[in-house]
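One protein chain is absent from this view; the other protein chains keep their places.
Right after this comes chain A.
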Amino acid sequence: MKKIYIPLTLLTFALVASNCSNDFINVDPTESIAEKDLLSIYNNDEGAASFVTAIYSKNLDWNMSSFSWNGLSSMTSDDANKGSDPGDTGTDKDKCDALTLDATSLSVLDVFEANYQGINRANVALLYLPKLDQANADLKARLTGEAKFLRALMYFNLVRCYGGVPIVDHVPLPSSQADTDMTLTRNSKEEVYTFIENELLAAIAVLPEKYPTTDTGRATRGAARALLAKVYLYQKNWQGIKDQCAAITGYTLVSDYATIWREVGEDNTESIFEIRGYAGKPSQGIEGYMVSQGARGTSGWGWGFNTPTTSLSNSYEVGDVRKDATIIFAGETLWDGRIVSPKVANPMYNEKAYVSNKKETFNGGDWETTKNIRVLRYAEVLLMQAEAANESGTGDVTGPLNKVRKRAGLANTTAVGQIALRDAIRLERRHELAFEHDRWFDIVRTGQAKEVMAADGKTFVEGKNELFPLPQKFITQAAGKSAQNPGYN
């Protein structure tokens, strides 16, 4: 009879095993942190901050701030050509230059996709920050403000490029039809601007004017105000600009324009917001920003895209220090002693994207650009003030304008009257902010585009070229919920 014990033992084993089996197959991931461990791992100040760090980090990506963004914001304009060798299209940069982009062009997809990837990171941060009850409440409020500032900046770039886009203001649930509709349905341009303004007003309320040096680079109240002023600029809300600019305090122009875009000029007194490349180990730079715009060919260090036009170089007044600070000319010796061969592939290159491998921190990798991109500078605040005053007919136009001119080594403006001053301010913006990703949007915003592009030998189709097409991939996904921009069907 003792034989019965063997099957009984097995039987017991099977019973035990079945009770344990649910535990056995509950395996926690080790590759990355499970959502259920949010509160045990991220529920502290560092954890809270890390969600916002990820949003900032998106600005470093190739598809966000580099090649395709230059394609849309710069090569399209009369300031820049595609550059490089004639046969090297950079996928579609020839189309950027010729204003012939279509819905399948990579640049159009990249910029759209990258900004929404950044918006997702902001949405993720805004979803989890309130749940982190062990993180300092003031810190969380500030981080929320930073997230909203960054999200606003991304929507601002989207609305400038594509017009009305879907406002995705929270993390969509895959199974929710309402959320899917949200992601696939375009909002109007006005709705997007209203959304951005509310984001920035919320950010202004919680962001500090200044950070301790250990937090340099985070969005400040001044950054949110400057961006809000710029958002108003695109909507011709002159009073809004005046109010915001008046409240921006603590910034002054640096004396030497040429140093602004060098390493020594990072976080200087006129810097309001920058995208920060990091040269340490491991390096965390702006992907390909320098190398894609570096001089090409003999003695070169890059691919040679996004090159200044003769139209730009000829437009400077004599004595304007900004010309040489903005443009690398073939054959010149750069400030760090590098000799640019006269045989480089293109006559001019963008100096604002140059990183010295001798006089600046150069991590050896061309790809991770250590140079910060200046997104908002006090000079632009002054120019917005001048424009708002001139357009509204009240306020000081020439004061702020001449501050910018003086620093550039130029005498006070000779323009008199609203129309002449309007042209003077536009030209000043062109020179002061050249290659800072604004020229194209400025000429579209001010209605000059057709005329200016014609002068550059390009055809700007009114009613079409004001906006880029939405990516075909999105139109396909939307399956009728969103219409393509006019002229691109």
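Heads up, the rule we're going with is that contacts are C-beta pairs under 8 Å (C-beta built on N, C-alpha and C of every residue); 3 or more make two chains touch, one makes a residue touch a chain; residues count from 1.
Note that contacts and distances are computed from a predicted model.
K.L.:
Hey, which one's the missing chain according to UniProt: "TonB-dependent receptor", "Aspartyl/glutamyl-tRNA(Asn/Gln) amidotransferase subunit C", "Leucine-binding protein domain-containing protein" or "NADH-quinone oxidoreductase subunit J"?
P.N.:
Record says "TonB-dependent receptor".
K.L.:
Which of A:N44, A:T100 or A:T180 touches the chain that is not shown?
P.N.:
Checking each option in A:N44, A:T100 or A:T180, the one touching the absent chain turns out to be A:T180.
K.L.:
One chain isn't shown here. Among A:A98, A:V124 or A:L139, which residue touches it?
P.N.:
A:V124
K.L.:
Which of these touches the unseen chain: A:R276, A:R377, A:K403 or A:R430?
P.N.:
Of the candidates A:R276, A:R377, A:K403 or A:R430, A:R276 is in touch with the missing chain.
K.L.:
For chain A, which residues touch the unseen chain?
P.N.:
3-4, 6-8, 10-11, 13-15, 17-18, 21-22, 24-35, 38, 42, 47, 49-57, 60, 87, 91, 104, 109, 112-113, 116-121, 123-125, 165-166, 168, 171-172, 174-175, 180, 183-184, 211-218, 276-278, 280-282, 284, 357, 362, 364, 471, 473-474, 476-479
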